[in-house]
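All protein chains but one are shown at their positions in the complex.
Should a chain be cited, it is by its letter among A and B, assigned in written order, with residues numbered from 1 in that chain.
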Amino acid sequence: MTFSTLLKASTAATLIAWAGFATAAEVNLAAGEKLAADQTFTYRILDQITTMDPGMAEDVSSGEVIRDLFEGLYNQDGDGNVVPGVALSHTVSEDGLTYTFTLRPEAVWSNGDPVVAADFVYGWQRAASPALASPYSWYISLMGVENADAVIAGEMPPEALGIKAIDDHTLEVKITTPKPYFPQMVTMYTTFPVNRAVVEANPDSWTEPGKLVGNGAYVLTENIPAERSVRERNPLYWDNANTVIEKVVTLVINDENQALTRYLAGELDKTEIPTGQYPRLLGEYPTEAVSFPLLCSYYYNVNMTETGNPALQDVRVRQALSLAIDRDILVNNVLAGGQVPSYSLTHWATAGFEVPTIEAAGMTQEERNAKAKELMAEAGFGEGGEPLTVDILYNTSDAHKTLAVAISQMWKQTLGVETTLANQEWQTFLDARGSQAYQLARAGWCGDYNEASTFLDIMSTASGYNDSKYSNPEYDALMEQAQTAADPAPLYEQAEQILATDLPLIPVYHYASVFMLNDQIRDWPVGNVQQNTYSKDIYKVEAE
Amino acid sequence: MLSFILRRLAVAIPTMLILIVISFVLMFAAPGGPFNTDRPLPPEVLANIEARYGLDQPYFVQMATYVWKVVTQFDFGPSFKYRDQTVNDIIRSGFPVTLVYGFWSFIVAVVVGVSLGVVAALKQNTWIDYLAVGVTVGAQVLPNFVMAPLLVLVFTLWLGWLPGGGWNGGQWQYLVMPVIALSTSYMASIARIMRSSMLETLNAGFIRTARAKGLPMRRILWRHAMKPASLPMISYLGPAFVYMITGSVIIDVYFSTGGIGQYFVNSALSRDYSVIMGITILVGALTIGFNLLVDILYAWIDPKIRL
Partner (left out) sequence: MLVSKASAAAVANAADRAQTEGRSLWKDARIRFFRNRAATLAFYVLIGISLFAIFGSYIAAWDNETIDWPLMGNVAELGGPSFENGHYFGVDDLGRDLFARTVQGTRISLMVGIIGAIIAVVVGTLYGATSGYYGGRVDSLMMRTVDILMAVPFMFVLILLLVIFGQSILMIFVGIGLISWLDMARIARGQTLTIKNKEFVEAAVATGVRPMKIITRHIVPNLAGIVIVYSTLLIPSMIITESFISFLGLGVQEPDTSLGALISQGASQMQYGVIWQLLFPLFFFVLTLFAFFFVGDGLRDALDPKDR
């Protein structure tokens, strides 16, 4: 279902129900397979879980845990489609601004309390409140919930937020502009319900095992922050009958190569594959090495302000640099994990988005190089012209380093452009990039929701994430229009074309999730490009 | 002696205060902050967070509040990055781990190191000496970050004898590899320092006299040579023990032990101010404590030293 049809449906105030999706976690065993006796799923995380509080969380690892411990209005299925969670369905008002959710009556907290609309109201108010000061409070404002900005700024009390409980099982949300993808947005952990009594009893320690009360398929039973955490089946969960995995264990392993060794020694069911190792592992373990699209884009920001490199203000130089990057080599020989070369910003797998036809994408690398030399000569740089040196700033990481080194060599050999590589630790890097103290800086962006505007919005003038400080009124107007357009797809395509010509950022590739997954684990949501995973939806079969 | 200890403890308080001030200054001078992420926060959100953690106060007020809380309530504040935890939680869960494997590494390093050093000195310029020197040098030149993955490769993947990491409450299987990896380079240093000072001692007049008198070597060694020869090593042990704890980053990274060492680098990199301060104070207190211990040992071994 694309968003435009969703929008039409919603403006018609149609009841949207998902009769067909009622039991998402049905186990489909192939012939001769049977469930493993030990249903434990153990996976590696890079760093300890920062928080198990849905209102506070901001990172991927926390999200994975919180989606197991709590449940929001809607969940996502294996393909990223919205399926019922605590909410069974919703209706949208004529103007597209009021959403009314019907909650399932049988949902309960892990302490036996029923999950009611007021728990969502409290969860949202809490997430937005200055008292909690959540780093993700902006998400409530991104959703466009009424008065969200005023609540966050402390100008209105949290109770003024546009969410209210009509009765125990009816929840009403008011938003300020129609958002066709609003139902998608309530799958995010920031919008999960929180049990008020539990939080208020122990405001500082309610997320500890034993104290934490959730409404998800699992309960937290052990948490040694820097080492491991364990969550086990919640028998009170409404869909407990369809939950197969009994126990989920996270192990903190900082070093990805160590994690891989331990995976191969049988200590883990899932771990990320280090850069460049996918082809070899695929050869050796064809049923375990997996790769599928992940909704993130990798690109280089160009500093478009006066603190940037003056030569880079010339659009021909930017185009030449972009053309001279042989993305196929980067993707096939350096990353080698199913990533896709990119000439545009929005990830190719974004729902309802067609990758626009960019001229450069259709050329061969020889043609690109020839064109690049031509443009460079026109601009008066490179061979025969003024010598050019550009700085590439990247944060400490082997993968970023490898790419920067390869790209610098491509520029040197094709265009005669010298490159200075500057590697900075994360905080210094962020500071430099955020204050435009760079010429070219590595950047990556992951979609907050599965729709093209999550990528394209960052390059609009007003965006706080526009580190290039790119400003183009035409582009801004397109993005403005897209917000209310019945079919935003053509507008997104135009926006991409503008970016591809102006190149305030140089696209490099679109991410893929590349990891080793025990082949006994089934139903991993490979079609979910945001990797919003739910342990309740997977299961483990007996080894052959 | 007692007055010496009391005097040193009295000096420790201003020392800690100066340490806190220096750390605060360094911390605020560094670019970035604990709430910088890939996506800059909207100003209102950032303002809320700063207000919650008191970061909107002038530096001096922040520092005074911090010291006051530490002194009166022993409260090191909440971690800015790991929101569910306070610094006290982090130290409580990480420090015992580091202490356990640090302690065993220390014992192994001292026992093996001293034995190797003494044997090498006694058998100077024989094959035993060369072997001992070769082994210690070899142990020292193999970097931790080569040895750690190698150990895991051999003992976990190939032999399947030991778990590849984790802690599990400190069962011995989980201790073996961290202790080997952490102790070797210190062991080697101790052996080399011991060999050198033992040689020096054995050539000293009083030992020559004892030898000339025909006293058995074993007796000379234990009664006369051991004490003076271990002085330089003891100087080394104070800092070494503190380094074992703070320098255990690589152990925590490779063996996922969950110790305190990793926070040493992580907190600085993520500008987790309160954790930086907590760890600084912890390490500061340890350093002062161990140096005091070293001085006392010194005085005990060599009565000529005036404290």
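The rule is simple: a residue touches a chain if its C-beta (ideal position, glycine included) is under 8 Å from a C-beta of that chain, and two chains touch if they have at least 3 such contacts.
Computed from a predicted model, the values in this text were never measured in an experiment.
Touching the chain that is not shown, out of B:Q62, B:N88, B:S115 or B:S235: B:S235 (per the contact rule at the top).
Although one chain is not drawn, the whole complex shows that of A:T287, A:T305, A:T396 or A:S435 it is A:T396 that touches it. Within the entire complex, the positions of subunit B that touch the omitted partner chain are 11, 15, 18-19, 22-23, 26-27, 29-31, 130, 133, 137-138, 140-146, 149-150, 153, 157, 185, 189, 192-193, 196-197, 199-200, 203-204, 231-232, 234-236, 238-239, 242, 246, 249-250, 264-265, 268-269, 276, 279-280, 283-288, 291, 298, 302, 304-306. Seen across the whole complex, the unshown chain contacts subunit A at 255, 257, 261, 274, 276-277, 280, 329, 332-334, 336, 395-398, 401-402, 404-406, 408-409, 420-425, 428.
Just so we're on the same page, only the chains that are shown with their structure count from here on.
Residue ranges on subunit B touching subunit A, taken from their complex, read 30-33, 35-42, 44-45, 48-49, 51-53, 78, 81-86, 89-90, 93-94, 149, 152-153, 156-157, 160, 163-167, 252-254, 256-259, 262, 266, 269-271. Listing the residues of subunit A that touch subunit B in their complex gives 47-53, 56, 58, 130-135, 137-138, 141, 149, 152-154, 204, 207-208, 224-228, 251-255, 257-258, 261-262, 264-265, 267, 425-428, 430-432, 434, 444, 464-465.
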